[in-house]
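With one protein chain removed, the remaining protein chains of the complex are shown where they sit.
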Amino acid sequence: MSTAKRLLSGRPTKMRITSRPGEVIDRSKPVRFTWNGREKSAFEGDTIISALAASGERVFSRSFKYHRPRGILTATFHDPGCSVQVGDEPNVRGSHRLVTAGMKVTAQNVWPSLKLDVASANRAAGRFIGAGFYYKTFIKPERLWPTYEKVLQRFAPGGRVSADSPHGSYDKRYAHPDVVVAGGGPAGMAAALGAAEAGARVMLVEEEHSLGGHLRYGSETELAALAELRREVEASGAIEVLVNSAVTGRYDGNWIAILQRNLPHVTERLVKARAKVVVAAPGLIERPYVFEGNDLPGVMLSTAARRLLNLWAVAPGTRAVVLSANEEGDATAADLSDAGVHVAQVVDARRGEQVVRARGAGSLSEVELGDGSKVSCDLLVTAVGWTAPTLLLNVAGDRPVYDERAARFVPGDGLPANVLATGGIVGDGPTAALVEHGRATGRAAAERALARDGTSVTIPSLSPAPHPALYRSRTHGIVDFSEDISSKDLVSAAREGYDSVELLKRYTTATMGPAQGKLETINTVAVLAEATGRSIAETGTTVWRPPHVPVSLGALAGRVLEPVRYSPMQPWHEAHRATPIVAGQWIRPEHYGDPAREVRTVREHVGLIDVTPLGKLDLRGPDVPKLLNFLYVNKWLKLDIGSVRYGLMCGEDGVVLDDGVTGHLGEDHYLMSTTSSGADAVAHWIENWLQTTFPDWQVYMTPMTTAYASINVAGPKSRELMSRVVSDVDLSPEAFAYMQVRRGTICSVPGCVMWRIGFTGELSYELHVPAGYGLYVWESLLAAGEDLSAGVFGLEAQRIMRLEKGHLIVSQDTDGLTQGYGVGLDGLIKLDKEDFAGKQELEWQLERQGYNHLVALLPDDASVVPPEASQIVTGDRSIVGRVTSSRLSPSLGRSICLALVAPQLAETGKSVTVHLPDGTDVRAKVSEELAQFDPGGERLRA
Amino acid sequence: MILIPCPHCGDRNSSEFTYAGEVHSRPSPGDARQGPWRDYLYGKDNPAGWTEERWFHGSGCGKYLRAERHTVTNEIRATRPEVGAGASSRTRP
Amino acid sequence: MRRATRAGGAPQRYSAASLFRHGLTHEDWERVWRTVEMRRSYDAVVIGAGVHGLATAYYLASNHGMGNVAVVDKGYVGGGGSGRNTAIIRSNYLTPEGVRFYDRSTRLYENLSATLNFNVMFARRGHLTLAHTDASVRTMRWRAEVNKLEGVESEVIGPDEVKELVPFMDTSTKTRYPILGALYHPPGGIIRHDAVNWGYARAADSLGVEIHQGTEVTGISTDRGRVTGVTTSRGAISAPVVVNCTAGWASLVATMAGVRLPIITHPLQAAVTEPVKMFLHAVVVSGSLHVYVSQTDRGELVFGASTDPYASYSMRGSLEFTEELATHVLELMPSISKMRVLRQWAGLCDITPDFSPIMGVTPVDGFLVDVGWGTYGFKAGPAAGEAMAELVATGKTPESIAAFDLARFEEARLVGERGAAAVGH
Partner (left out) sequence: MPETSSTNTAGAVEVGDGPVARSPIRPLPPVRLHAGWEVSGRRSEAALQLADLSPLAKVHVRTSPTSALASFLEVGFGRSARDEGGRLVVGAGPDSWTVIGRTGTASEIVASLQAAAGAEPASVIDTTHGRALVRLTGSDARRLLEKVCAIDFDDAVTPDGATFTSSVARVVTEVVRDDLDGLPSYLLACERSSGQYLFDSLLDAGNEFTVEIDGFPEKEI
């Protein structure tokens, strides 16, 4: 019994036909899945859509604007009406995705259901809501636009994402093939073979689930040719085959992006291949024909019909009309007959025969031909020509040109040497011709990749075959199936003045949908050409943009690689429940529960803080003093061995860059410290000057930030604590004074550097311990100080104490325009030095005056802590400064602030208005000193 | 991804480098006037075409280098070391 | 001086009623703007048919009665940055002069549909700038405080409120870059950028302005320090005022007049995903993660990042951009990993040393600039056009743009947006 008879006999809608020679389904492996909640069966190898079509389904979605029913058009990845939701994954390409057991597939873009679709009322209104209608309406009243907008949003196409979907597993890989072949049809396979034979390492990338391109659903001769090519590819040791993978783009330097979707352990993988040569072999895409009703389910491309028949053994219909303008159409008619589908009529476009419109309620039932005759059918196959997907060539700088004779765009002559093309994109021919061209192109690619002469390779010519130029019938129909744009919309927009391809595209959104122009670009151009009376060549085409196929965010992100840095004392911090704070790449303890108590520990006893992230740069060589003298605003030519000095760095624009202390450790040997956040920038800054401006200076700079664990021991009992663990350094105030550096042994660990400085304002020692011993020394210090009530403190306590002392933090108390003068360090800047970074601007800053000043502010109400960034305002609410730092000082029992203020406010005792974020104002007074705690620095020098 | 022929390390991805921009020489400190100094700080040639610029190979050899790059095509036709370190310059054929 | 006149009588009104009438009659709509022969002389020539150039021309005609103006562009209307940006509108800047300026622009945008009789689809969505570090929280508060003092709605909110506004956001503390808070700016939103360009073009055209697409400026003529006109690929034009409203090519155009600009051109890339049902109402920006994202009415996510790290005039786009973008978007919203990027593109941004634009006079009399718009130009279009039109018509620099003059670089009066604008979309 023929399929037609079987189907017409009223039996359950089974469209699966008997075995086809090239079928890719495994009939011994049935798979069950659900479609809109109903159970469906399939075979392994079925796509979602082939399985549904086999079960008799014809409608898979509703169109974007008019909510017209949509069925199969291409039966490929790019099938515009076949996107479905699979579980929590939206926009799955149902004509490409293979069915797996238990898959939950639902239709998208239908509300409330696929069959009953209230939005289809839009269809009736279609004549009023042509392209660009949004721009012309909802203008007044404007306050109603958000309401309209909400309505429009309901009709947004696409599937759903869910906030509790897991991130999933993704991956990336770098590759360095000599040759990447993009496309595994006959020409691509042959190109890979040709390149491999010539000695190249080849990566062959195919979008479909197996190699072969159009041979897969072709004749028996074509299937035989394919078997031979596959055998050769498998036998070659130099070809890595990636199926169900797509070259998504080519970027600068032949950087080829490949999306690999066929891996068991990851959802998708992005392969980044630095190819020496890439061969574009994407084949051709069949293009739809524009006529009334061309989007009815049952109207499909000839390749779609052949794929359904020959790959999945699914009858695309029962009674067919075939519109054919080429061999593919003829072959489809033959295949249909062969499979038992009744071919009611072949309409031969080469003889001027025409299809004018298709009709049907919900799906196709009748076709009207050019002579006015009507044929009843449930399948209309169109074979009217091809589109060359030239993305890879475009992004390589080539501009495709229109070949009038072949009625398609073909590659121009703008390809760089490392990009070649073969196969259908270049021209047409029998399999042997495609293979011959491919093989030679592959050899040429290898020659170029391996930088050989390559003159021996002759690439046979392959040219596009003549083809009638068929774009639109005498009726109007859909041009962009994803965006629901008709040829009438395009004509109307062109007449309105949106008459260049780019304007038309933007105004109508044609080519902007999920198919990204692969099906609709040429028809768009043809309709525009017709509307403007220009030729297609004059009209030109739009630029294809990457990616060639959509790429998941997961694949683009890949494995999460976010470097984090830890100090050697991290295990201790974790064990003692430090509250972590993210500081760039570093994870640091902000506090250990009670910052105020930590302050008291330091002010009254002794505390340890882990300051490992402080930048530390080892500087060696006879010219280090010159370098320091240039980098810092103060003088450095005379610094005794054993001393440290504070320095401020400015950029060439005079803006404060960084600060820190540098110690003179030994002959031609210094250790510079920088802020934690500025460590890398200062290292680059130094290398920049040394390498580009002062190449004669003999200085070797080595970053040592993490070679040392850095511990600041601060508090009145710090000398006592140090004396218990240091044996080889005289710690007496006379022998080891403030701003001095010593090298010695701490807790039996030799090679430590200690300097006496004090960010907290207390007597303190900053210890730099070989990092491997950091945890040991930290624990030993705490053990040794137990009876001294030694404790630890975190960043927050340190910030409080430095604020009590009025020490600035670069980039908190300064900003991107704060220059050297005015931040409380004016005395440091030595304009009498011959030269230093930023000197010119600082000179001019001083001449100009008018700059802001950093002052300490004491709110009149000592319990009010103005949040940092509170603005300082005048009576008329103009801004004259801002609070840069503020805290409640546990030591003073009151709030204290630093603020950058206009010069007229920078006077001791001046009362200012601080505007708080809650909208209230408070008064505060400018304090005499930046330091509120021990302004004389006696504790520091103890 | 631009491929930069580091004169020391060979071809590397541009992501290993920090762009340091057009090369402008520093006015000598003694006689710097505001006009030339501010041009040194802020002025740019910004050509659409070949330009000579600095890159810093921070994820590689740690050296500054000079590159001749075309700002429209991003093609690099030559690089050379900023300071002599024993490696020769690289020119693309 | 020719007064502005309606080129072809009153322009056709767009409304629901006219739409209905056209639906019934199937008459063609009037052309949006005319295609006319280029004349040899105009009162002013504006280079660049993007939002800045078109708005300048429109306000010249509408506010100052100066319709004898040509807008010339080497491409098509809105084909540059104005058609390539991510169409985010906001005014939550850092400096008072910046806030005032962008606030004016936002207000013009809010009424633009009615002003131009063209629906530009401005949608107030609320704008969130996330803070992942305490330093960033401080900057957000700084911006909020300045905004409020300038009368602009902005507030620092906490992670819980962020979660309420964006349920897909991972506001847990387990992430690599925990969200500590955000600057919430309710007036911020998105707009249909092409509609703005077309609306201005149509409205300017109806007031007599001529728009010449496909007309590349090849030279700028000057005589004794005064501009006298331009030469183009379609012939010379004389004009006493030439306004450079280009982006991407601003340095090159200025060089034609002998003016050197402190600008570096960087590509800025953007990408869009396949559509999904609405789930992200607010516009979300993370400076630390270099990403901004919004969802259009069509359901697509539109993303942008910071500019490419090197100077370039290439608009080919890069893979590393989409990789970084996806990494950071998933850091914020890990559950959308299955959404797919559909298309990426790039535009060119002219970056100045202080991340602020350059507007006003130049050393060449009559040669004005409205350039250096970095990554924040589209949202400024109306206010910049209005101010530039006033400058052209009156010869006086309006107070609103005085701080953004070209001379500030030589005089070291930089504008302090540097801290806030690193990724300020």
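Which chain is which? They are A, B and C, in the order written, and residues in each are numbered from 1.
Following the convention adopted for this analysis, a residue touches a chain if its C-beta (ideal position, glycine included) is under 8 Å from a C-beta of that chain, and two chains touch if they have at least 3 such contacts.
These numbers come from a predicted model, not from an experiment.
Seen in the complete assembly, the chain not on display touches A, B.
Here the missing chain is touched by one residue of A:94, A:297, A:770 or A:838, and it is A:770. Check A:792, A:842, A:912 or A:926 against the missing chain and you find that the one touching it is A:792. Of the candidate positions A:173, A:452, A:474 or A:638, contact with the unshown chain belongs to A:173. Where subunit B meets the chain that is not shown, the touching residues are 8-9, 12-13, 15-16, 58-63, 81, 85-87.
Summarising the interface, subunit A meets the missing chain with residues 171-176, 201, 265, 272, 274, 559, 561-568, 571-572, 575-576, 585-586, 612-613, 618, 620-622, 698, 700, 702-708, 747-749, 751, 770-777, 779-780, 782-783, 785-786, 790-792.
Definition applied: only the chains that are shown with their structure count from here on.
Separating the centre of subunit A from that of subunit C, both taken as means of CA atoms, is a distance of 23 Å. With centres set at the average Cα position, the gap from subunit B to subunit C is 31 Å. Looking at subunit A, residues 251-252, 255, 272, 653, 841, 844 sit in touch with two or more other chains. Shown for subunit B are the residues that touch two or more other chains, namely 1-2, 18, 34, 41, 73-74.
Within the complex, the subunit C residues that touch subunit B are 249, 251-252, 260-265, 309-314, 318-320, 353, 409-410, 412. On the side of subunit B, the complex with subunit C involves touching residues 1-2, 14-15, 18-19, 21-22, 34-35, 38-39, 41-48, 51, 53, 71-74. Listing the residues of subunit A that touch subunit C in their complex gives 88-91, 127-128, 130, 133-140, 142, 145-146, 149, 152-153, 156-168, 170, 249, 251-252, 255, 257, 267, 270, 272, 395, 492, 495-498, 500, 502-503, 506-507, 512, 514, 516, 545-547, 550-558, 560, 562, 564, 581-583, 653, 811-812, 815-817, 841, 844, 848, 867-871, 873, 877-879, 882, 915, 917, 919.
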